[in-house]
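Only one protein chain is missing; all other protein chains are in place.
We just call them A, B, C and D in the order they show up, numbering each chain from 1.
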Amino acid sequence: MSAAPDHRPTFADVSLAERLDKAMPFLLIPILVVLGFFAIGAPSSWLTLTVSGLAMGMMIFIMASGLTLVFGLMDVINFGHGAFVSVGAFVGVSVLIAFGDWTGATSLLLNMSAVFLAVVAAMTVTGALGWVFERVIVKPVYGAHLKQILVTVGGLIVIEQLIHVIWGPDEIFINRPEMLKGAITFAGAAMEKYRLLAVGVGAVLFIVMRMILRRTKIGLIVRAGVENGPMVEALGYRLRMVFVGVFIAGSALAGLGGVMWGLYQEVITAGMGERMMVLVFIVAIIGGLGSVEGAFIGALLVGLLQNYVAFLEPKLALVSNIALMTAILMWRPQGMLPVVKAK
Amino acid sequence: EIRIAHVYGKTGPFEAYAAQSHNGLKLGLEYATGGTMEINGEKIVIIEKDTQLKPDIGRAQLEEAYGDDDAHIAVGPVSSGVALAMLPVAEEYERVLIVEPAVADSITGANWNPYIFRTGRNSSQDAIANAVALGGENVTIATLAQDYAFGRDGVVAFKEALEGTGATLAHEEYVPTDTTDFTAAAERIFNAMGEVEGEKKLFIIWAGGGNPMSKINAMEPSRFGVEIATGGNILAALKAYKELPGMEGATYYYYEIPQNPVNDWLVKTHFERFDSPPDFFTAGGMASGIAIVEAIKKAGGAEDTDALIAAMEGLTWETPKGAMTFRPEDHQAMQSMYHFRTELQDGKDYGVPVLVREIGMDEMKIPVRNQ
Amino acid sequence: MSDPILTLKNVYTDIAQYHILQGVDLEVPRGEVTMLLGRNGVGKTTTLKTIMGQWTAKSGEILYNGQEMKRLPVSARARAGIGFVPEDMGIFSDLTVEENMLLGASSGPLDPKRKEWLLGAFPALGTFWNSEAGNLSGGQKQMLSIARAMAEDRELYLIDEPTKGLAPAIIATMANALRELKAQGRSILLVEQNFSVARALGDSAVVMDDGSVIWTGAMAELAENKDLQENLMGLSMEAH
Amino acid sequence: MTQILLETDALTVRFGGHVAVDAVTCKFPAGELTAIVGPNGAGKTTYFNLISGQIAASAGTVTLKGQDITRLGVAERCRRGLGRAFQLTNLFPNLSVLENLRLVIQARKHQGFGLFTMADSHTELTAEASGILERVRLDTQKDQLVSELSHGDQRKLEVAMLIGLDPLVYMFDEPTAGMSVDEAPVILDLIAEIKADTSRTVLLVEHKLDVIRTLADRIIVLHNGALAADGPPAEVMASAVVQEAYMGKELDHV
Partner (left out) sequence: MIVRLISGDTPRSPILTALLVLILTCLAGAPFIFEGVRALDTAARICIFILLVASYDLLLGYTGIVSFAHTMFFGIGAYGVALASTHMGRGFDALLVGSVSGALAAIVLALLIGLFSLRVRAIFFAMITLAVASAVAVLVSQFSNITGGEDGLTYKIPRVLTSANRMGEVMGVKFTGKILNYYLIFVCSLVLFLTLLRIVNSPFGRVLQAIRENDFRAEAIGYRVVWYRTAATCLSAATAALAGSLFAIWLRYVGPDTTLSFEIMLDILLMVVIGGMGTMYGAVLGAVLFVLAQTYLQNLMGAASHATEALPLIPELVDPDRWLMWLGILFVLSVYFFPTGIVGRLRRQRAT
């Protein structure tokens, strides 16, 4: 066929500064770690703080990962996420208590099996709950932020109350499995074993999520669907199913986050997830909506910064997260690595 | 009839504490009236009001209790903030309010008025009891507390009380209430305590969620020779003590500690009714219930508030914790506290506080601060 | 020729309380370009959307390959082999051009041959392959919308005013692309205001007025007959 | 010589490396209608955006009546006399037609910060707005919400709002796009009327050649962001660049 007349637009070189600007988010963490080293001085303290900060970041990432899907990709402000975290913790802890023999044994295999079972149970329950939540509560309010806030807060309250009904109003204390107690000491620094586990889980989750979103069209379908659902359907995709699926995945991840967080806190309450919501939203925002990488970097930044600041000047620890968010949004109004543009 | 209003946070985060307190109150009234629920032939009516843990609602509920329901005496609430908002209402309506179990010192301190009595312990009592339990020659102590009024006041009282014991306070660490990661705080404490000689203790004052104890314990403070210490808590929270056998501190109540007829009755009845031991706040609730009955008996009725106040000032009565006395100056109930050590026991999935020594009410010099 | 690929029989469609389509009958013969013509607001877009399922037909039949489609959801109709270029272009503006194209190929990866063919017709898309589609110029968006519908081989294409905002040179290449599709045996239902395009491409024509079809016949016949044009569409289209 | 109202000097914008508008220098005198043509993606809309301030220039200046306005914001430029209608309708959908127009006139009269008067008591605004609506033949629909209007009526309102703004420089971006053959003439007549006012200047982006032939006093051609031709219509239309790059081969001969 005859080609159209070709118009070659003029392209100028992209400057080094612009290229560096692109890579900047990935450099933030090494920069922060180095700055931390000089500010703290004592190497063993620095090592302890760095490792535990990274681990804390990983746990925050696990909780924020589901939100990155639901809030970042699907553009649903779901305060119910906090309730899913709590439910995940309660279900997981119930399983762990039921398998008390396994968690009490000094066998890593048995311990991990119990934790694995707890995670599976928690994710199943929160995933199912997410399905109901999507159908009953969220479906009518896609695209309407204010209403999403109201109905999901309503859902949050109801789920928290149901936790009270089912598990009673008391907080539940739980001890970690035997082999996950205590710390490994290395070069004068103590690293909790449990945190090392969290690092592993977080890293695996990160890689898996990245792969799924890169290799499949799911991310694209959701983003396109948020902007123009009818068009996505007209291209032949069953958008509803994709939305429901992603919502379930996000809820299940909240459940995973709940188990991890519950085991970290060793005490669980119905409001535990709700209390993390502001932090989790901060992570999703500074990372850039819909970006797994962004949320990952954001979570690690938050974890590290919290620890460094709390060590150097505890009074400032309170505002460190908000200062971080403000600084990043001033620098990049859409967050660090936005996949979806904020409206 | 005698109308008693229980104004407390039935719903909200402290639902569990509220239930304990309410059961305790009812058991107290039952015990003191010998099961009749009548005083001098007059029936006791309990009116329940839910503060939802909100100060403004608490206040409105108390006004309603005094104003619309015409309650003679009110009891409650759980939260200090709510209690403080309620205090002026008692003065305005000129009715007695028995505060139980809110702990803030200022309830019987700066914000006190003559209509306020408190059966629960106050923060100073807690702090001083702990100082007595932990202090000693050649002991160095660091504190970790929440960075708000409750935490700071607690440390100040603890510090004052420590002076007489020969111990020194080496470091005060404050962290935000919602802290979840205690690594930084622990590092700071270890850095401060690492070089110190002698016995080293880290005293943790913590209220509500979060669980600094086991998190700091996981960082192996024993590397620096630091032992963790803290006060007592509700049964559920004692699970966290399991990790710390041998830990010492002072507690307000644990059902196996006090040996007296009232407590025996309480434990027995509680097991019968609820199939569980009475907890931290059950004892306090019961103490307030018994106090009400004793006071009304002594005053010859609940109608005349001035007579009631006169009867209550200096009143000594029996509670699950032994005798208590409302001291006339600030209407705070003087009471014993218990120095404990945690032990692991078969059949209990928590660290059991075992009595080391009862700290009698005369041993603690609780300052009067309502002037 | 075999039976028509698409047949509408007496289709009625309401939007809210308005009766928009009032008994539309039309046929799209297999392997041909059928023009859907008419003045503004007569219901051309509504007809396409009803076929696609974005509006629900209240009554009547919509037969695709002889199968009733009225109850099928939108996505099922698309999977049955219908490509759609909507009037408002339906660009996913936050996605890149590449991502838009990937979504166009809904049943698998984007075939490299097809991609090459489309970029030949619309070189601007290749130039901005990795840019955000929202930043494209008006005409470039229109090209993307057309290319996206063709990213995958479909049996029937529904195309709503593809030439608006396009420069004359691009209109010519687009017309060529449609011709090539036809040569491959694909069928096209095309709504168009630009009469020279209609005349150059159309095999048959369907003219609508006020929610129903008022004339059906060969495109050549309509193109020849100025009086007929004036009768059916108010103005002779040649004049503008 | 007539006064130069608007002037762009080496006006340039880059998106990343892409130079979308490339050093365009051009003067627009009063009393003239300039048509801007060029292939898709040539930078016509972007050029408008640069003039009206919707995007910031990477280099070059925009001068209005001799004053450099390159650093001013959109609202400020508008207040100084740059008026713009949009390619895609861009109205206040849930307000009435009349209210849309009143807002424009209110803006021109700087009455936006009246806090304690009742908006409806400003009858002079209503009167002027009604007058304009009559001119574009929208007066019967003035109490309807804009979202309930048909596409063509929305386009008319778009033009009416630009008239209500009464700017020195009128900028139209494909005003007749998607408009049917019987609606377009109303708009074109209005544009011709504006053009007749010698204190104003009109810039018009169009792809329809017949519209350009009837209205334009002058044509400028943008190609890959750069100014490729500038001159009287007949001359420009005949030039090889325009033939080759813009119009391609006539459809009928393919």
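The definition used in the following text is that a residue touches a chain if its C-beta (ideal position, glycine included) is under 8 Å from a C-beta of that chain, and two chains touch if they have at least 3 such contacts.
What you see is a predicted model, and the numbers here were worked out from it, not measured in a lab.
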Would you list the chains present here that the left-out chain is in contact with? A, B, D
Given B:88, B:114, B:277 or B:322, the residue that touches the chain left out of view is B:88
Options B:5, B:29, B:44 or B:60, residue touching the unrepresented chain: B:60
Of D:37, D:51, D:69 or D:103, the residue in touch with the unshown chain: D:103
Contacts from subunit B to the absent chain lie at residues 10-12, 15, 50, 53-56, 59-60, 63-64, 67-68, 80-81, 84-85, 87-88, 92, 104, 106, 111, 147-150, 152, 176-178
Tell me which stretches of subunit D touch the chain missing from the display. 52, 54, 73-76, 78-79, 84, 86, 90-95, 99, 102-104, 106-108, 111-120, 122, 161, 165
If the missing chain were put back, which residues of subunit A would it touch? 77, 137, 140-141, 145-147, 149-151, 153-158, 160-162, 165, 278, 281-282, 285, 318-319, 321-322, 325-326, 329-330, 333-334, 341-343
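Operating definition for what follows: only the chains that are shown with their structure count from here on.
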Between the Cα centroids of subunit A and subunit B the separation in whole angstrom comes to 38
Which subunit B residues sit where two or more other chains touch them? none
So which bits of subunit D are touching at least two other chains? 18, 39, 41-42, 245, 248, 254
Spell out the part of subunit A that touches subunit C in their complex, as residue ranges. 1-9, 217, 220-221, 223-224, 227-228, 230-239, 340-341
So in the complex, which bits of subunit B are touching subunit A? 13, 15-16, 19, 147, 173-176, 178-181, 183-185, 187-188, 191, 209-211, 214-215, 218-220, 223, 236-240, 242-243, 350
What does subunit D use to touch subunit C in their complex? 15, 18, 38-46, 87-88, 150-152, 174, 177-183, 207, 209-210, 245-252, 254
